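Of the protein chains in this complex, all but one are displayed in their positions.
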Amino acid sequence: MSDAMIGAVGIAGLLVLIAANMHIGIALMLVSYVGLIALIGPDAAWGMLEVVPFSFISNWTLSSVPMFVFMGYICFHANLTRGLFDAARLWLARLPGGLAIASVFGCSGFAAVTGSSVACAAAMGKVAVPEMMRNNYDGSLAAGTVAAAGTIGALIPPSILLIVFGVVAQVSITDLFLGGIGAGVATAIAYIAVILLRVTLKPSLAPRITEEVSWSDKFSALKGAMPVLLLIIGVLGGLFGGLFTATQAGAVGALLAICVAAFERQLNWRVFQNSVTETLSTCGSLFIVTIGASMLTRFLTMSGVGFMISDSVAFLNDQPALLLIGIALIYMLLGMFLEPIGAMLITLPIFLPLVQTAGVDLIWFGVFVAKLLEIGMITPPIGMNVFVLSSTVGKAAPTAMVFRGVLWFFVMDVFLLGLLIAVPGIVLAIPHAF
Amino acid sequence: MTPDWITSLVRGADRALIAIASLGLMAMMLHICLDIGASLLLNAPIATTSAIVTNYYMIAVAFLPIYTAEVRNGHIGVNLVTAMLPPRIQNGLDLLMLTLTAGVYALLTAQSWGQAMKKFVVNDFVVEQTTKIFLWPSYFMLPVTFAAVTLLMLVKVALRLTYRMGPGEEFLPGREGQDHV
Partner (left out) sequence: ARDVKIVVGVPPGSGAEYGVKAFGEELKTRTNGELNVRIYPPSLLDLKQTFGGMRDGIVDGGYLVLNYFPSDLPEAMLPIELAMLGKNPYAMAGAMSEYIVTCEPCVAERLKNNQVPLGNASTGAYGILGTSPMTTPEELEGKKLRAAGGAWSRWAAAMGAVGVSLSGNEIFEAVSQGTIDGAMNAPSELSSIRLIDVATDVTTNMPGGTVHGLDVMSVNRDFWKSLSNEERRAYLDAAALGNAATTWKFVTDVADNLKMAKEKGINVHEASPEALAKSNAAIEADLANIAKIATETHGLKDADAKIAHFKDLVAKWEGLLPMDKEWTAEEVAEVYRSEIFSKLDETKYGL
């Protein structure tokens, strides 16, 4: 069997194991180990298993991941998230689909304190969806909106996806973060347009809220959003103002979140303990996937399958737009099934040299890839955001119904991707301004 | 029913590993913030910060909770295909995957133990700027965690085989909306 054949068989084996419900991280390691034995023999494969895990995790830039995850959990458990949504709700309730629009605002705000899209969807889902259901919103609109808007969490900084991209591509995390702002805001605006369009076409989806809200209530609700805003200003301000680096920003954010929660009298032992345990549990399940994916990358590099794939699209080098569309299609296909960080670690070594040769800006490309992988979070059959929303809401929103609600946002996303390719300035304007 | 002594052992190990990892998480946050403070206020950054963060705190935070995630079935998997199979086949497949997983963890235990011993023998260290920092103790966190997870998986297999633990049952409840990025 040729080396490339071994690589292909390995990928097939991986898909079988994942379909059989083996944990992805373990499946990745098992396939890589067996594959490496076939390629370079048992001793060398054993050596690979030894050199990778510790050295891969012992990475300074990666250390911001647990810190940003921790910051997000503190905000959620200390109810800082709710204040954000409540303020948006009172100000926007009277618009068509006002609560749904408020939840997009809520997600965008929470996005600035959490690094991940599932965390964003879960946190806002617990707060916003019950409120929408109480006001007789259509279940698929309510859950679909939050599942989709959750993806903004990985675009607006901080973003774990962008951190990992920066580690692999060796580009500035700060620039990636700045680029993510444009893509995140564009996504939020586009999603609000989707809501307005849907509710205008079919008003029964979101009954108008007639309850009068006084101006004094509106302004006092803003106070509830203050803690999170303060946190955002503290972290992003210090980061872009040169007080600390993007890697250090996670630790500052976590400490600041604890201080803000304490100041708001929302911090107690239970809140603290839950935040810590859930952060660790997230890290445990997250990092083993990244280690597994990093093993698979080595196996594929050794087998030469990567070279084969890149050779097969390399002829598009002088056609950057076509190359990017090809890459987008591959990511959307992978995104249907794969976990985003794993998908990124496996593919970047193949795609990075290609887009570099084609003259594509790597900051733009990082944000583009993050956007593509986030679309995968809401596409069937495996759409983590959809699953989370469905389990948060319960029987009122079965998975199929949430997928249906998400469909509209997906169509908008495809349009957005085209826009990002046509107008790179949406991403690059902010990093270039600094 | 799962015998009580096994349950308490499993939970005890969970609490111990979580406790150490929590210390790592807190220390990481405080150490980095102190470094920033010292750099901004005193113009004297703590030179060893990144070496200690990457070689100790990160290892604790990334590896020790693998056990916790395994106890709560918090690991990332895809049950869409298996859910469509008849229950008997589902159970059999589940048992097979558990056994294979135990095998992978056993391999990781042996490998990381070997690595830790190598590092111990050469007294592994780095010199960060002017300070010598011993690294070898950190390497032992890996075999400890992996051994605990291997045992846990074997216990699960044994309990399933003797019908004392039902399919899909876990020692501790998972959390809804588990964050998987």
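Per-chain numbering from 1; labels A and B assigned in written order.
Here is the rule we go by: contacts are C-beta pairs under 8 Å (C-beta built on N, C-alpha and C of every residue); 3 or more make two chains touch, one makes a residue touch a chain.
As the structure is a prediction and not an experimental result, all values here were calculated from the model.
The chain not shown here is touched by just one of A:145, A:266, A:297 or A:390, and that residue is A:297. Only one of the listed residues, A:187, A:247 or A:275, touches the absent chain: A:247.
Set against the missing chain, the residues B:47, B:117 or B:158 yield one that touches it, B:47. Within the complete assembly, residues 40-41, 43-44, 46-48, 50-52, 55, 60-61, 166-167, 170-174, 240-247, 297-298, 301-302, 306, 349, 353 of subunit A touch the chain that is not shown. Within the complete assembly, residues 39, 43-45, 47, 49-51, 119, 122-130, 132 of subunit B touch the chain that is not shown.
The rule we apply is simple: only the chains that are shown with their structure count from here on.
Mean C-alpha positions place subunit A and subunit B at a centre distance of 23 Å.
Against subunit B, the residues of subunit A that register as touching in their complex are 17-26, 29-30, 33, 46, 49-50, 53-54, 57-60, 62-63, 66-67, 69-70, 73, 115-119, 122, 125-126, 154, 160-161, 243-244, 248, 250-252, 254-255, 276-289, 337, 339-341, 381-382, 384, 388, 391-392. Residues 18, 21-22, 25-26, 28-33, 35-36, 40, 50, 53-55, 57-59, 61-70, 72, 74-82, 93-94, 96-97, 100-101, 104-105, 107-108, 111-112, 114-115, 139, 142, 175-181 of subunit B are the ones touching subunit A in the complex.
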